[in-house]
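Yeah, one chain of the complex is gone here, protein chain that is, but the others are all in their spots.
Then we have chain A:
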Amino acid sequence: MGNKQTIFTPEQLDAYQDCTFFTRKEILRLFYRYRDLAPQLVPLDYTDKPDVTLPYELIGSMPELKDNPFRQRIAEVFSEDGDGNMTLDDFLDMFSVLSEMAPRDLKAYYAFKIYDFNNDDYICKSDLEKTVNKLTRNELTPEEVSLVCEKVIYEADVDNDGKLSLEDFQHMIVRAPDFLSTFHIRI
């Protein structure tokens, strides 16, 4: 396999390899996946760094993401504009963090941002309630939801401010046995 591709300059490819956990082949493969979402929007030549953003609806319809209850939050966290519309860089970033090569602390950081629905750098009770409802598709009664959220805060809140900071969250999540295996998307 030579350097026959004309999509990226060699410097760009090297930069991508440094910033993400992917190899050259994987980056190219991901580019084609990105392009397949909207071939008319994405040019085949990225050497001049075009400013192309795919709307959230296209991202959320990818087979890897469409069944995930948190897909909107994932797209919002990794997108530049915070609305879920992703450039190629955001796209590569997202799948890199969610791949199995990413270290635990990095994943914990991004998981925290995903579950922080109101973006105030704390997971408060309303964030927890939204999470539970997304997980159970609103099948629990409000009392049950409230009980669960109180228990979570009771268990994980170390600094006793009634909400989870990044440190509380990390302290709790790195001890979880299946965090790495569940917080993983293969593409």
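The definition used in the following text is that a residue touches a chain if its C-beta (ideal position, glycine included) is under 8 Å from a C-beta of that chain, and two chains touch if they have at least 3 such contacts; residues count from 1.
Just so it is clear, contacts and distances are computed from a predicted model.
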Protein that the absent chain corresponds to, by UniProt name, given "NADH-ubiquinone oxidoreductase chain 4", "Guanine nucleotide-binding protein subunit gamma", "Small ribosomal subunit protein uS17m" or "Transmembrane channel-like protein": "Transmembrane channel-like protein"
Option touching the unshown chain, where A:Arg29, A:Lys49 or A:Lys151 are the choices: A:Lys151
Touch with the omitted chain, as defined above, among A:Phe8, A:Phe78, A:Phe91 or A:Phe183: A:Phe183
Residues in chain A touching the chain absent from view: 63-64, 66-70, 98, 111, 115, 128, 131-132, 135-137, 139-140, 144, 147-148, 151-152, 155-156, 172-173, 175-176, 178-179, 181-186
